[in-house]
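Right, subunit A next:
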Amino acid sequence: MIEQLLIYPLLLQMALAIILMFAWNNTSTQKFISISGSTLNLALAVYLLMYVWQNGTQTVQAGNWEAPFGITFVADTFSATLVLLTAIAGLAVSSFSSGSVIPPRLKFGYFPIFHFLLLGLNGAFLTGDIFNLYVWFEIIIITSFVLLTIGGEKAQLEGAVKYFTLNILASVIFLTAIAVLYGLTGSLNMADLAAQVAAVENRTLVQVNALLFLVGFGIKAAVFPLYFWLPASYHTPPSAVSSIFGGLLTKVGVYALIRVFTLIFELDNLLENVLLVIAVLTLFSGAIGAIVQNNIRKIFSYLVICHIGYMIAGLGMMTEVAIAGAVFYLIHDIIVKTNLFMVSGVIYKLKANHNIKKLGDIYADFPKMSLLFVIPLFSLVGIPPLSGFWPKLSLIGAGWDTENYVVIGSILFASFVTLFVIVKLWGEVFWKNGEKLPELRNFPYFKTLTSVQKVQMVAPIVFLGLVSLYIGFAAENIQQLASRIAFELLDNQEYIDAVLNSAKK
Partner candidate 1 sequence: MISVIIAVIATLGTLFVLLAAVGILRMPDTYLRMAVTTKAATLGIGLILIAAAIYFYDFSTTTRVLAIILFILLTAPVGAHLIGKASYISGNKLWEGSIMDDLKGKYRKTGKHVSAPKNPEGENEQEEEEI
Partner candidate 2 sequence: MEVLLAFMIGTLYASGIYMILRRSLVKLIIGIILIGNGANLLIFLLGRIAKGSPPIIPGDSKVFIEAYSDPLPQALILTAIVISFGLQSFAIILVKRAHKVVKTDDLDEMNATDEFS
Partner candidate 3 sequence: MTLDDYLYYIILPVLSVSILLVFVRFVKGPTISDRVVAVDLLVTSGIGIIAVYSILTHQPTFLDIALILALIGFLGTVAYSFYIQKRKNK
Partner candidate 4 sequence: MKNRFLANILLTFIWVALTGSFAFANVVFGFFLSYFLLFIITRGSGRARYFRLVPKVVSFFFFFSYELIKANIQVAWEVGTPSFHMKPGIVAVPLDVTSDGEITMLANLITLTPGTLSLDVSEDKKVLYVYSMYITNREDFIRGIKNGFEKRIIELYS
């Protein structure tokens, strides 16, 4: 049974979702199931990564059909790492949701849908089949739609219309790309496609196909000029939802880009330039977008976009160092962004406001909590030696190696703006004397929560904070992981062998 270890997280999430649906109205049972299930999931994910680390890439041929005929699930180090990150963020947000999401939403399927989302994320990371990836993307999309709109407030709906349209558009483009890919090769298995695509004579069509994937995934990853759905919507749902969105949703797009452009397509000159130009403009647009915002979650939203630029830049430079940098950044970013949106959620519960102009006093009123919040905030900035710092070493170093000076400049610019924005936010939200905000009668202020709820909200911030600190201070471990991932991505033979020859083993 250990051979199938890698799909256990999928099975677990699916089982959780189904069980949670049976417990439709019983929110306290749901909380218990969700948190304990997520804990189990974390244990599985840790074990999976360790197992993959020691025993190499693992595969499961679903239905016992050997590749490329069935659907293959693959856990290489990259996938296993992302599954682990999803598990970490998942556990954190599960707990945070238990504490923060208001009962009406919980009674309308919040938790089952949440676990369907985690299922989708895990599936997207683990699948080795391009159409299966599309299906996972769809479940991610539909769950995110529902989580985005659950409660149906005005802002939620307005944001959701844009989110919906543009993500559907991305799916259509993705599907178009799959159609072309299938039309050229007759295959869907990504490992098989590596060889099949290489064998296609018409390289122009291969390039066209690659560009279609680039645009499709680019929308999901929220890169310039395709990111519009993100700032329009991320600040509208409950904070718990924003957290999982901010941490993981765009990263699936990044994952897919990295996977497709290391496994199936080779970067030619055009693609490389396109990626780098996109990266630079993404860094730029995201950064300056964050400067002008006043809503905490909007600031974070733009920073989500901005920092995607780092990863795309790493992919575009396509050296082992660069990819390692991108992967390291991805690891760091998932943890930190999830945490930041949770922080914004706690701040909201404290003051019932998201506007940094109106907020204030938090350092004076909640000093320990503020210091706790410093961890994700400064990790995000990449204050050395916190987690965001290390990948920049790789990225800038790779920039010098490949003589991409504009990329270096953009990375520095984005880092600087991030620093500035976070520091400004700190000054406004934590230091300043805030406005006198009206007391809302029914608002679930933090102080009115039960102590269990308080713990459920703060503990995940502590947990992710500790993970961030681990990433920063034990950067060696993470860098080794990132390097091995980069190595495996660039030398994809192990992946291909694991998928295509596993039946013969």
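Candidates were picked such that all candidates are chains of the complex that A comes from, given by their letters.
Quick note on the criterion: a residue touches a chain if its C-beta (ideal position, glycine included) is under 8 Å from a C-beta of that chain, and two chains touch if they have at least 3 such contacts; residues count from 1.
These numbers come from a predicted model, not from an experiment.
The candidate from 1, 2, 3 or 4 that touches subunit A somewhere in this complex is 2. The touching residues of subunit A, counted against candidate 2 in their complex, run 131, 134-135, 138, 141-142, 145-146, 149, 152-155, 157-162, 164-165, 168-169, 172, 175-176, 178-180, 182-183, 188, 231-233, 235-236, 292-295, 298, 354-355.
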